[in-house]
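Heads up, one of the protein chains got dropped from this complex, but the rest are sitting where they should.
A and B are the chain letters, set down in written order, and residue numbers restart from 1 in every chain.
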Amino acid sequence: METIVFSLLNGVIYGLLLFMLSSGLTLIFSMMGVLNFAHASFYMLGAYFAYTISEASSFWVALIFAPILVGLVGALVEKYGLRTVHVNGHVAELLFTFGLAYLIDEVVKIIWGRNAVDYKVPELLDFPLFELFGAQYPAYRIFTLFVALAMLAGLWFILNRTRAGLIIQAALSHPHMVGHLGHNVPRIFMTVFGVGCALAGLAGVIGGNYLVTDPAMGVQMGPIVFVVVVVGGLGSLMGAFLAAMILGLLQTFAVAIDARFADIFGWLGLDATSELGSITIASLAPMIPFLMLVLVLMIRPRGLLGDREL
Amino acid sequence: MSNIATDTMISLSPSGSQKFMQRTVPLIIFAVILAVIPVFGPSRTMYSLLNAMGVNIVFAMSYNMLLGRAGLLSFGHAVYFGLGGYAAVHAMGAIEAASYGDGGFWAGYPVFFLPFIGFAGGALAGAVIGWPSCRRAGTPFAMISLGVAELISAAGFMFGSIFGGEEGISGDRMNGPEMFGLSLGPINEVYWFIAFWTFIGVLGIYAFTRTPLGKMSEATRDNPERAEFVGYDPQKVRYLVFIFAGGFAGLAGGMSAVNYEIFTPEALSLAPSGMVLLMAYIGGIRYFAGPILGAILLTYMQSMMSDYSEAWLLYLGLLFIVIVMFAPGGLAGIFGGLFRGLRGDNPAASLRQWAVQITGIVLMMISLVTLIEMSVNWSNNYGEVFEPFGMHLPHDGVLTWAVIFIPFVAGVGILRKALKNKEGQA
Partner (left out) sequence: MRLLSSAALAAVMSVTALSGASADTLKIAFIDPLSGPFGPTGQDGLNEWEYAAEQINAKGGINGNQVEVTGYDNKVNPKESLVQLQKALDNGVRYIAQGNGSSVASALIDAITKHNKRNPGEEVLFLNYAAVDPSFTNDRCNFWHFRFDADSDMKMEAITDWVKGQEDIKKVYIIGQDYSFGKAVAAAAEKNLTEKRPDIEIVGNELHPLGKVKDFTPYVQKIISSGADAMITGNWGADMVLLIKAAIDSGFDGKILTYYGGSRGAATAMGQAAVGQVMAIVEHNTNLEMSDAHAAYVDGYEAKYSESNYYYQRIDNAMHMLAMAAEKADSIDPVDVAFALEGMTYEGPTGTLTMRADNHQVLQPMFMSTFSDNVARGVDNGPFGWVADDAARIEAEDTRTETTCQMTRPSK
């Protein structure tokens, strides 16, 4: 029972963090076709900006301004980098962001040093909220949950209830048609890219102190973001949300399972002392996303809720 | 079927002498270069660099069979390099065991031909993994390759009996029958082994591009629907190309196994896959010789540039971005353009244009290198200061910022003007 409750809670929170991280990429990818390799680097930038701002003033200021700064950086990258490469096609764009990820990592190391920085949870939220079966639950995690839900609600509202959102929605599914209708597509692209990066930055502000803020945090999160976007499906925020949740829950539940391969495939004659037989499901948990990525692309290339194939 | 058109049609296919000049001569030159290098008496460092370059040349060329020729962007090509290399290093172990034991097949197998085993291993891995991966091109292919690479590299650390755990599997190349009188002990003898297989690898990949399959891979890259219309299944074409690319990557893995006598699981991971992508792209994926240039340059940078600057990764990233943004043809494209300009109608003008552009680029480089080196020294906080040519450039010096800003502004100005002139002419 307690395993289920905990796994549920942790899975949901981890899933929400993943969603915050990848929602921006879903927007960017659906609209511009750019699978931004540097997306997780913007997440890292968010955490570092938040660290610097919260050193100077407070966490709450950082919560608002760090994502905006990251968004500005993203918009600049789109305007002066991606747009130049755009004419050479999607592969060139992807490679550009691939190189950009290298660059951001190195620059972060130069500016903030190569060790972890002391980016702390704000004191206001630094207490155990409640205790469940002997383990404490930090208040900050629940705060994370609310920020993610607020973000989801905000995004939903903007996309479905405002004019700008409707144009973006249209551009998500029919980018060319929107251009034909006379909208300034390059500017929409720049805005969407900036907003997408800002969302990653917000995830960084929240995730940087919940996890660790160091120059490797971008690289670590990099591939898993793609998994969420691809599994969720092109053009669907709901899909990304669903995928992030499934990934979060699957991973946390798998950790709780101690079964070995030998216990499951024992009837095939697999020995518990053999190399294959002694592998536990729990030890495979972090690999599940990549297994899902490969399987989804093979079986259902449009993802869970995608409206078109990649 | 005789009509007038045939009589007046100009043959577009190259003449015999053109074929010889364009296809055979470069290969002969390549072989001669490989054969002549030892005459200069390279040092041990030079030899080990050359050997690493040989391995990377074949690896990068095999990668370009996918990216350049078939238009398939892979983030996991090192998987085939690694699996081929592991096959070879296990075979090397078998040769050692057999020559001290009761003989058998492996006792008679020369280490010199281990790259064959690598090729087989890589091709087999390509055949197994390629089947699900090659169903689609473009982004799905790239994403599957990424997922597969993550899965295989995680498995590399989990299955100790195959991959040897963190420390990998090592072997001894001085076993089994000798070929061509090479004991393969000293590094200069290994050079001949590497040179031989580098040539075979390049020749093999070149030969592949001349086959109908090689041509079809380019056709499916450019227009899959049309290729399908003509009666070729793009999926099958991609799959076959994938197997061959895996095989040649495995060949490079086999060369690497003999050269280093060790194979570790990190060889399967995302890092070398990213590196080979950089090599091929920086060299120029649209040119056959591009990846060779890229492999040579990046191998050199990796092993030697770190002596001069710890920020070499930053320079590498910058180089890559600059190539992606401004020179999609890569180094080969740049050299090719230079060469065409010199042979064109107005070599003096193009030479002048190049001189101007190079001046601009050099000025910007001075500024960037100063900025980066100064920042790295400042960031390390060891009290070291960037001191090129006896100049003292601390982070708070006026001179430092002058050296950063003035060449930058000048460089940008020159390049912009050059660009405008070019557009004006065109």
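Heads up, the rule we're going with is that contacts are C-beta pairs under 8 Å (C-beta built on N, C-alpha and C of every residue); 3 or more make two chains touch, one makes a residue touch a chain.
All of these numbers come straight from a predicted model, not from anything done at the bench.
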Residue of A:L76, A:A92 or A:V117 touching the missing chain in the full complex: A:V117
Residue of B:D102, B:E225 or B:D307 in touch with the missing chain, whole complex considered: B:D307
Sole contact to the chain not displayed, among B:N64, B:T139, B:S256 or B:S367: B:S256
Among A:G33, A:G179 or A:P286, residue touching the chain not depicted: A:P286
Where the unshown chain meets subunit B, residue by residue: 43-45, 47-49, 52, 154, 157-158, 160, 165-168, 170, 172, 185-187, 256, 260-262, 264, 266-267, 302-303, 306-313, 373, 377, 380-382, 384, 386
Touch residues of subunit A, complete complex, unshown partner: 2-3, 6-7, 10-11, 14, 17, 113-118, 120, 128, 131, 133-138, 141, 211-212, 214-216, 219-221, 224, 251-252, 255-256, 280, 282-287
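Operating definition for what follows: only the chains that are shown with their structure count from here on.
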Geometric centre distance via CA averages, subunit B-subunit A, whole Å: 32
Touching residues on subunit B, where the partner in the complex is subunit A: 67, 71, 73, 132, 135-136, 138-140, 142-144, 146-148, 150-151, 154, 158-161, 270, 274, 277, 281, 311, 313-314, 316-318, 320-321, 324-326, 328, 372, 375-376, 379
Subunit A to subunit B touching residues, read off their complex: 33, 35, 81, 84-85, 88, 90-92, 94-96, 98-100, 102-103, 106-107, 109-111, 113, 223, 226-227, 230, 275-276, 279, 283, 286-287, 290-291, 293-294, 297-298, 301, 309-310
